[in-house]
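All protein chains of the complex are present and in place, except for one that has been dropped.
Let's turn to chain A:
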Amino acid sequence: MAVCIAVIAKENYPLYIRSTPTENELKFHYMVHTSLDVVDEKISAMAKALVDQRELYLDLLYPTEDYKVYGYVTNSKVKFVMVVDSSNTALRDNEIRSMFRKLHNSYTDVMCNPFYNPGDRIQSRWALLPVSASSPGGPYFLCPHPVQVGPAFCVLLPSLCRTCLAILVAKMQPFGK
């Protein structure tokens, strides 16, 4: 389980940043922000490589005394940063990779959400956090609305929260009539 997850826009401003020990949120913000130095450096080194061979996973960015910071960059230069407790030996490279892949899927879901405007900050308090190696795969409910209750129950539109769903239903009514 990661202690902090961040999605950073192409322009390097945070789209989403959430940490589990909420009391020292600022520390994680700084940690994620400073890790962008390494991300930038890795991306610029990567730009020279061929497009096909490009690896999205950026590996360990840098270790600190207590945490390990991992990075991942999508093709559209959106960066994912994950902070993991150093003492957590259960998380190896493979687990981290799969967590990033899940996070990427969740992010894609957010982008697919018709109510989300690319580049806006993702405001859901809830989103993305259940990312861990052990958590069952499946949809992560991401939407621009702060989610009040758990996941939406709609099977067809798994990436929508209730608010989104309600709006969508309201919009669809005229077509029904």
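One rule holds for everything that comes next: contacts are C-beta pairs under 8 Å (C-beta built on N, C-alpha and C of every residue); 3 or more make two chains touch, one makes a residue touch a chain; residues count from 1.
The rule we apply is simple: contacts and distances are computed from a predicted model.
When the unshown chain is looked up in UniProt, the name that turns up among "N-alpha-acetyltransferase 25, NatB auxiliary subunit", "Trafficking protein particle complex subunit 11", "Vacuolar ATPase assembly protein VMA22" or "SPRY domain-containing SOCS box protein 2" is "Trafficking protein particle complex subunit 11". Mapped onto chain A, the footprint of the missing chain covers residues 11-14, 17, 25-26, 29-30, 33-34, 36-38, 41, 61-62, 64-65, 115, 117-120.
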